[in-house]
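Before anything else, here's the structure in question.
Complex shown without one protein chain; remaining protein chains in place.
So, subunit A:
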Amino acid sequence: MLPDPHATKQAVIEIADLHKRFGAHPVLQGVSFTAHQGEVVSLIGASGSGKSTLLRCMNLLEVPDSGRIVIAGEQVAFRNDRKGQTMVADPRQVERIRTRLAMVFQQFNLWPHMTVLENLIEVPVRVLGQARPQAIELAETLLAKVGIADKRHHYPAFLSGGQQQRVAIARALATRPSVMLFDEPTSALDPELAGEVLKVIRNLAQEGCTMVLVTHEMAFAREVSSKVLFLHQGRIEEVGTAQQVFESPSSERCRQFVNAQFCRA
């Protein structure tokens, strides 16, 4: 048997017993998992299974009702407000943690009043305190890497969806994050455009970039993931390597979901 590949690798995201409800509707009901350095973790499951919420809890875009979140060894501190609602105790800590986790959204969410290059250097210069020339240099390297160096002075509205998403990936990479979070990065794209985005993500995975990915692209998840989590009704129903989850899942529901997804594709 091979040695555990994660034995020496550091845990970058540790989530323990996470609970979250929207009103009366429980979205996460005790989710725990760990992502190690260099891992590509895919979250799969039907709509409403809580995978996006789980991802958004990692960088505190959603504040969980209870549970533990440790990012790069730093535990997020929570407190209760007057109504008993959980909230983050220290906004500065959250800002610090967020600079280590960069997120890519389904709708790209580029800043429309800034050029592609300005989108990329905004956070490095204004938040991370990098010198402008260095930030520009890194930004241009990253744009070349995602294949849109020639668009650096364009505004987002003049790019295709696939190009916009690649800019968004470059923008996230420009902050030199420990982990990349992808929230259905290709769901808003035509299959053809999705392909170019998936190619970029695949390259990142091969370079050893740590990623957590919410996706409906089952073939892609099977190909790039080192770990796959299948969520159902706010619980992790199946977890394992891509091979385990896609080929011999122990949960019947997971098997059905995976088969249905592959048949559709």
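In this section, contacts are C-beta pairs under 8 Å (C-beta built on N, C-alpha and C of every residue); 3 or more make two chains touch, one makes a residue touch a chain; residues count from 1.
Following the convention adopted for this analysis, contacts and distances are computed from a predicted model.
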Out of "NADH-quinone oxidoreductase", "Membrane protein", "ABC transporter permease subunit" or "Glycolate oxidase", flag the one the UniProt entry gives for the chain missing from this complex.
-> "ABC transporter permease subunit"
Hidden partner chain, touching residue among A:Q10, A:S32, A:Q75 or A:Q107 = A:Q107
Out of A:H36, A:K151, A:R171 or A:K227, the sole contact with the unshown chain comes from A:R171
Touching residue (missing chain; options A:G45, A:P64, A:P156 or A:G234) = A:P156
Subunit A, residues in touch with the chain not shown (by the definition above) | 59, 61, 91-92, 95-99, 101-103, 105, 107-113, 122-123, 126-128, 155-158, 168, 171-172, 175
